[in-house]
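Here is the structure we will look at, set down as structure tokens.
Now for subunit A:
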Amino acid sequence: MTDPILSVRRLTIDIPLAQGTMHAVRGIDFDLKRGETLCIVGESGSGKSLTSLAVMGLLSGKLRRSADRLEFAGIDLMRQKPRTMRSLRGDRMAMIFQEPMTSLNPAYTIGDQLAEAYLLHRRASRVEALARAVELLGKVGITAAESRLSQYPHQLSGGLRQRVMIAMALMCEPELIIADEPTTALDVTIQAQILRLLADLQREMNMAMILVTHDLGIVARIADKVAVMYAGEVVEQGTAREIFDNPRHPYTRGLLRCIPVPGKTKPGEHLGSIPGIVPSLVGVVEGCAFRGRCDVAAPSCADPIPEQKEGAEHAWRCIHGQAEEGAPA
Partner candidate 1 sequence: MLAFALKRLGLAVLVTLTVSLLSFSLLFMSGDPASAIAGENAGAADIEAIRTLYGFDRPFLVQYADWLFSALRGDFGQSYYFKLPVSELIADRLSVTMLLGVCGISFALLTAVPLGVAAAMRPNSFIDRTALFLSVMGQAMPSFWFGLVLIVIFSIRLGWLPPSGTAGWQNFVMPTIVLGYYAMPAIMRLTRAGMLEVLGADYIRTARAKGASEWRVMFKHALRNAVVPVVSLAAVQMGFMLGGSIVVESIFALHGAGYLAWESIGRNDLPTVQALILIFSMFYIVFTFLSDLANAWLDPRIRVG
Partner candidate 2 sequence: MAGKADDTLNAAFTKELESVDSYFNSAREGVILQRSIWDGLLYLNQETGEYEGNLATSWQWVDDTTLELKLREGVKFHNGEEFDADDVVYTVNFVAKPENGVVVQRNVNWMKEAVKVDKYTVRIITNGPFPAAFEYLAGPVSIYPNEYYAEAGPAGMALKPVGTGPYQVESVEPGKHFVLKKYEGYHDSPKGRATIGTVDIRTIPDINTQLAELFSGGLDFIWGVPADQAEKLEAMGRFNVANESTMRIGYLELDAAGRSGEHPIKKRAVRQAIAHAIDRQAIVDSLLKGKSKVVNSACFPSQFGCEQDVAVYDYDPQKAKALLAEAGYPDGFTVDFYAYRDRPYAEAMLSYLANVGITANLKYLQYSALREMRHKGETSMSFQTWGSYSVNDASAITSQFFKHGVEDFARDDEVKAWLDKADTSIDPAVRKENYSLALKKIADEAYWVPLFSYNSNYVLTQDAEYTPTPDEVVRFFQVHWK
């Protein structure tokens, strides 16, 4: 067994607000090995995007990050100077964002922006950088790559732009790639293409990948490991098969019941639902954050919740946690 390339323990992110401190991410743990894909799944406000930005060291100044351990390839990211973080970003760890329409600088050509990613980290001439750009554009399935170099972002469709973003992230062959909702803004048909491209490249280049999404369908198709986040906590994590076939946390189960699955849910019948809304994370949050919406909540849910485990891979935070009978409805 190899050492994880990314190891996170008790990562916490606090946001100071006028009304108090918002505990947006509350002590999460996960590990990721080379070649593995971890999907962080959760609804809006669960802290999944902040987690990915925290790993990259891209949280904005006001946000406070702390962790017992935040190690990337043996480097303690918590203790690095901004300069070192810069040399890692874009080189050994790269990121793809949600909005391909706005994530490229409108003032510069595709070629400029791709080359920049390379030139920042490699001693190379501009010509070499552009050659590398053409190579990667080809790799992400963009035809007539050379002619694209002189184009501006607004001249490309959303799908193409997301491919450019992927190419940009891969310019320096990173060891870790973080994709934050990379297909949310795209059409379904394009979404499938982009996801497939990502999955193929990840396998081909043997990268570790974190994919942040709210779409359980994507998770199921692409993840090796899944971390389900709710209200700033990872409430359940494990292999994709474990999570989907044997969900333990009531929230995970609820989510799975909510989505209509062609062939499984009967058309027109009631879908499962999770009543209520996500609680406020401002101020002190104690016990299970889900208990207000949970149909099996008990008084002891207000106490600290220990982590439960089943095997090496499957863990969840719930005082219940016995396997549910049958498949999720």
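Criterion applied: all candidates are chains of the complex that A comes from, given by their letters.
Note that in this section contacts are C-beta pairs under 8 Å (C-beta built on N, C-alpha and C of every residue); 3 or more make two chains touch, one makes a residue touch a chain; residues count from 1.
Everything quoted here is computed from the prediction, not taken from an experiment.
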- Check each candidate in turn (1 or 2) and state which touches subunit A within the complex. 1
- Which positions of subunit A touch candidate 1 when the two form their complex? 56, 58, 82, 86-91, 94-95, 97, 99, 102-109, 116-117, 120-121, 152, 154-155, 165, 168-169
